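One protein chain omitted, others in place.
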Amino acid sequence: MSRVSTATVDDLTEATAPDRFWNRQRRLGAALVIIGLIAAVIFGSLAESATARFTISEDAEGAALSINGQFGAILFGIVTVAAGGALLAGVAKRWQTLLLCLGIVTFVFSFLCWQVAGKFLPLVDTLSGSLELALPLILGALAGVLCERSGVVNVAIEGQFLMGAFGAALVGTLATSVWAGLISAVVGGVIIASLLAVLAIRFLVDQVVVGIVLNLLALGITGFLYERLMQPDALKYNSPPRLPEWRIPGLADIPVIGPVLFETNLLVWLALILVVVIHLGLTRTRWGLRTRAVGEHPTAADTVGIRVRGLRYMNVLLGGVVAGAGGAYFTLVSTGAFNKNMTAGAGFIALAALIFGRWTPFGALGAALFFGFAQKLANYLSAVGSPVPNQFLNMLPYLATIIAVAGLVGRVRAPAADGVPYVKS
Amino acid sequence: MTTEAPPKKEEPKKEEESFLSLFVHNLWSANTVTVTFLSILLALVIGAVLIVVSDSEVLATFSYFTARPSDALTASWDLISRAYADLFKGAIFDPAAVSAWFNGTGDWQTALNPLSETLTYAAPLVFTGLSVALAFRGGLFNIGGQGQAVIGCVTAGVAGFAIGLPAGLHLVVALAAGLIGGALWGFVPGLLKARTGAHEVITTIMLNYTATLFLGWLILQNGVQDPDRTDAISKTIDSTAGLPALPAPLRVHFGIVLAVLVTAGVAWLVNRSSFGFELRAVGVNPPAAKTAGMSVGRTYIMLMVVAGGLAGLGGATQVLGTADRLTDQVAGNIGFDGLLVALLGRNKPWGTLFAAILYGGLRAGGNLMQVDVGISLELVTVLQALIVIFIAAPALVKAIFQLRDARTARLGASMAKGW
Amino acid sequence: MRRFQLSGKSSQRSRSQEIPLRLELRGITKRFGDLVANDHIDITVEPGEVHALLGENGAGKSTLMNQLYGLLQPDEGEILVDGEPKVFRSPRDAIAAGIGMVHQHFMLVPVFTVAENIALGAEEVRGGPLGWLDRRRNKRDVLETSKRYGLPVDPDALVENLPVGAQQRVEIVKALTRDVDLLILDEPTAVLTPQETDELLAVMRSLADTGKSIVFITHKLREVKAIADRITVIRRGRTVGVATPDTSEDELAALMVGRDVSLEVTKTPADPGREVLKVSGLIVDDDRGVRAVDNVDLVVRSGEVLGIAGVQGNGQTELVEAIMGLRPPRAGAITLEEKSLAGRTTKQVLRAGVGYVPEDRSLDGVVKDFTVAENLVLDLYDRAPFGNGFKLNPKAIDESARERVTQFDIRTSSPQSTVGTLSGGNQQKVVVAREMSRPLKLLVASQPTRGVDVGSIEFIHNQIIHERDVGTAVLVVSSELDEVVGLADRIAVMYRGRILAVVSPDMPREEIGLLMAGVVTPEAEDTE
Partner (left out) sequence: MVTDTGGIDDKSFNASAWAGLQAAKTQASGVDPKYVASTAEADYEPNLRGFVTQKCNFILSVGGLMGDATKNVAAQNSSQQFGIVDSAIEGATNVYPMQFATQEAAFLAGYLAAGYSKSGKVATFGGRKIPPVTIFMDGFADGVAQYNKAKGKDVKILGWDKAAQNGSFAEDFASPAKGKALASTFVAQGADVIMPVAGGTGLGAAEVAKGSSGKVSIIWVDQDGCKAAAQDCDVFLTTVVKNITDAVEKAVVAGATGQPLTATPGYLGTLENNGVSLAPYNQFDSKVDQTLKDEVEKLKADIVAGTIKVESPSAPA
């Protein structure tokens, strides 16, 4: 008896930490040092020695943060090197993430100083543009979180977007109500989600395959109906009302953040609230505990009486709701009309954001914002005439994803049962 | 002494049954052929419904359906039969053109044109389909066929106009360039998968976009862009680098022959080569392959290189066979279509070849359908997607048609393994 | 322990006359395709009874219990609880009826804490429909149950960081917090040291004394005799007898297997020769970067079997993987006949004359979708005569497969059948046949008979001894102490990544058991 209790005490002791020299921290540190040097030397030498202005207002006027472009490029590059050096030297664990973020952010600043030298970058416009471009990605990635935390891989986000966008345009126009449009967007997302659910959960089809094919199906159906219905008579079928922009008095007057966050449309708030709600839901509620259990170890969940397939169905459909709302962005917020293949791969970027964000709502938010920022920046820089061809600027988000998936965020761990259909033996 | 099933004694006996009865019995069981056939049928039925509900004229006849149902039914039937007849005529042959050829009023080119079109569309799809299928057999989901094909287009195209070589040799060099370009583009995700475990679905999707953007940049550069044009289009490839083709207007070219040869090669590779053994082992059970001494990482890299090379060859076929010059749309959708072709062909080389020809036919027929009855090509996309859904979910087809269980075929392309 | 048994039995006998039966299974039949897994099985479990279900691997015990627990539905037959027929469509129904189960493969979510795992499915919540988790109450419930039944668990620990013994306690606590009246334990002792096993048996007995019924599934005769009130023996899906603990081990074994079996491995004394495998100062980390093998030294000589005993999860897996080149060691040396294996790939290790039977057959041992013939050349496909590194030689592969199938008594309809259609024992024979059909210097066999029927166990054990007798060095790793004792000429006991002692198989089981629990006695240290 006593011996067993001894063993129990042993059980609780901490596992020994690895002490290999080139651990992840040092590798990241080395990488930061290298890119920091590149920034300081190359960006620094290419940059004009002219003032780079980061304006607080929406345009060139008004207050601005200014720095000499060349000086800034070199300065921030050196900070990146320093952050990398600190990681290389070995610091306490809690500083690691902070230093990594600092290194990446200063690298971006260095790049910006080079690009903006002699010009200016409007911060409010950049931020609100980033947020708007990130909006569908946030919603799409959240849909992915809902599905994948319960163990169903969702590659069909793109298809859900398209159906959502199409439904919003069609019904929004017919009913001349933006709210009816929003609801039909949700319905559109749920239609694809339910196909995904049935095929993946009931018929056990490979989930990545289903996702890809459903994207194609959505593309085909919306494209077909668009050509047959909307195109001949756009006024009747394809001119939905737009989601109004609302301004919260007071809060909207806060500099920079105010106009970005509090003078915008409902969908932005919805997305941000959903991030918090889904995060709390997953970590703090019965539903979340069960969802995570089903995604990690469905058999274990089954043996304690949880309906694995039922919960998966529910989560996939909820995902459809969220992704469908994301689809509404394209027609009700962004453009005001449906167009063939108008989502243009946003669903896949959302998928990348989901993985980049390690299957967590806040991670997904961060990744989506990053993609939004990269896209906005590419747009802005190509418009102000960057020396870098805009095709290369547009590659940024994709290359960043590859780098992120390949190592920057470490080996990401998907929910253990993600993509594995649950079959009772 | 154990619970193992007693060895089945029935099997030899069954062989003694007449072939015919066996055939009839199997016909309505859920074997591969039946399921494939029924999947296509189901897709066509759903497609027909879509055609009808989206046609305002036909739909109008339904408004008085109860009064005169025959109107609605005739109108629907006319529309559907005309659309599908076009699909057939555009893909295989048009009886009118063939009879015109026989009685001397038409020419053989017109009669053979549908088949030529089908094979022309099929040729690059065979390569991209094989690329996906091969990767699939090794447990990798190569969504990057598109990007690899784009790079294949680029390298083959550039080799086609930038270097001067005698005919024949130039073609070989250009094809090789396409192959190598695609292989390089496949190497990256393979390496990342092997070294860091980065999921190939994500990396290949990202590389697709990157490849397309790169192409968009490249064709505007001096030396690549057609000097007589200001828009995004490259110089034309030298005639020495073009794939030999039948006389115009027939477009079918040597690419389809090459495709058949490559299919045979891939079939041999999968089933008869050491590398094929490795990739199949790694595909179904990586830990066991590793335990048996195979290098899973090396296999992944090799696999992606070969898959990328195949897709690159598909891109090369596109440029050297039909397109003749680079534009930003030059690769069309051959990479993504290859994905469906592979799924439809159940990831088997010969299956992929036939699936590619079927898709080529749908494409060629779809063009005529669009020209003649104005039904857009998107319908073909819908049909393609539906066919693959049904093929991938044989249980669904089984349930719809109440098929009996197949005795042998293990259905369900269950490759499910998640991230 | 005896005292418990007697008192338990007497009290229950008297009660059974008045109150209805707790559980009755009548004519339960379950088929999987052509295979009849359960064939009209009848079992009655009375309140307060420890009912052992004895049978060898694949006899259908787990299938039966999965039906009782609602994971599977019987094709025929009925389940009666307190005399009333019940249909269990899912574990939910079984739990509602007061049935709990501790599964052979633990049903715990590794990334959850102990408290979360225990709460799962029976969460304490606030906030009504919102279902806000009440973590404090969940934790309190865990601690209460833990205390009441004397099963210490830490509610905040992550399950994946716990050793298997502790995980099993969590499983039992999980079942007990649900107020079960009948607890099914499926092969619970497989992962425990002998001492922990005794501990568990005592817990089972005390639970039975409080009136709960226990169904205890096992194939270990010793444990059955120690704890059971009644024993039902199942063979090939049928009930072949009901016995009492008084039945002799030999009788039970004969019932279980259907013929007389020799439980002992017969072998001649070893004749150890030169040092073949030498491991020194080996340090290996596991997947999470935690040290799994901690400064291990060991030597295996030609013509001897070195057994590694130890509870699963004490570093044996990582040790073997490091030897095989499957896992890079952090430090230390591994040499095969003086030649270093450090930095060699698995292929090179295999080619150097090492045979390897991996512990997880279905994951690492065979490729189930491959044919028997293909599996038999899984590590030789690129060598003559089976291939030349570029192409395969199907004829040679097929011919060799036919030979092996006969030689190793692999029961298959054809070498072209896929391995997945074979029974566990025959799959294992495929692995053994593959590894032993080339000249070996060293054979590494990990859990060589896990999940294998008795007939195949005998065969495999004989093959291992045969390999030793032709002069191969053999390293056997097993968590079945009986197997290690039976096979090994020397036994190294592994605990928390260290070799605590190397002892003789003649050492008393209890002593080895103590070592497996990490207790180093003076005698053991002497033998080192």
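Letters A, B and C mark the chains in the order given here, with residues in each chain numbered from 1 onward.
Everything that follows uses one rule, which is that a residue touches a chain if its C-beta (ideal position, glycine included) is under 8 Å from a C-beta of that chain, and two chains touch if they have at least 3 such contacts.
These figures come from a predicted structure and were not determined experimentally.
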So which of the visible chains would the left-out chain be touching?
A, B
Option from A:339, A:360 or A:401 whose C-beta touches the chain left out:
A:339
Out of B:140, B:368, B:383 or B:396, the sole contact with the unshown chain comes from B:368
Where the complex has a chain not shown, which of A:80, A:106, A:154 or A:239 is the residue touching it?
A:239
Which of these, B:59, B:85, B:112 or B:220, touches the one chain of the complex that we don't see?
B:220
Residue positions on chain A contacting the omitted chain are 58-60, 122, 125, 129, 133, 226-227, 231, 239, 330, 334-337, 339-340, 342, 344, 375-376, 379-380, 382-385, 390
Could you please point out the chain B residues that touch the chain left off the display?
90, 97, 110, 113, 117, 120, 216, 220, 229-233, 248-249, 251, 318, 322-323, 327, 329-333, 364, 367-368, 370-372, 374, 376-377
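Here, only the chains that are shown with their structure count from here on.
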CA centre of chain A versus CA centre of chain C: separation in Å?
44
Starting from the mean Cα coordinates of chain B and chain C, work out the distance between those two points in Å.
47
Per-residue multi-chain contacts in chain C, two or more chains
none
Two or more other chains are touched by the chain B residues none
Under the definition above, what is the set of chain B residues touching chain A in their complex?
50, 54-55, 141, 143, 192, 195-199, 201-203, 205-207, 209-210, 213-214, 216-217, 336, 339-340, 343, 376, 378-386, 388-389, 392-393, 395-396, 412-419
Help me check something: in the complex, which residues belonging to chain C touch chain B?
33-35, 37, 58-60, 236-237, 257-259, 324, 326, 345-351, 356, 358, 360, 363-370, 374, 378-379, 381-382, 387-392, 394, 411-413, 421-423, 425-426, 453-456
Note which residues of chain A are touching chain B in the complex, please.
153, 155, 199, 203-210, 212-214, 216-217, 219-221, 223-229, 340, 345, 348, 351-352, 355, 389, 391-392, 394-395, 398-399, 401-402, 405-407, 411, 414, 417-421
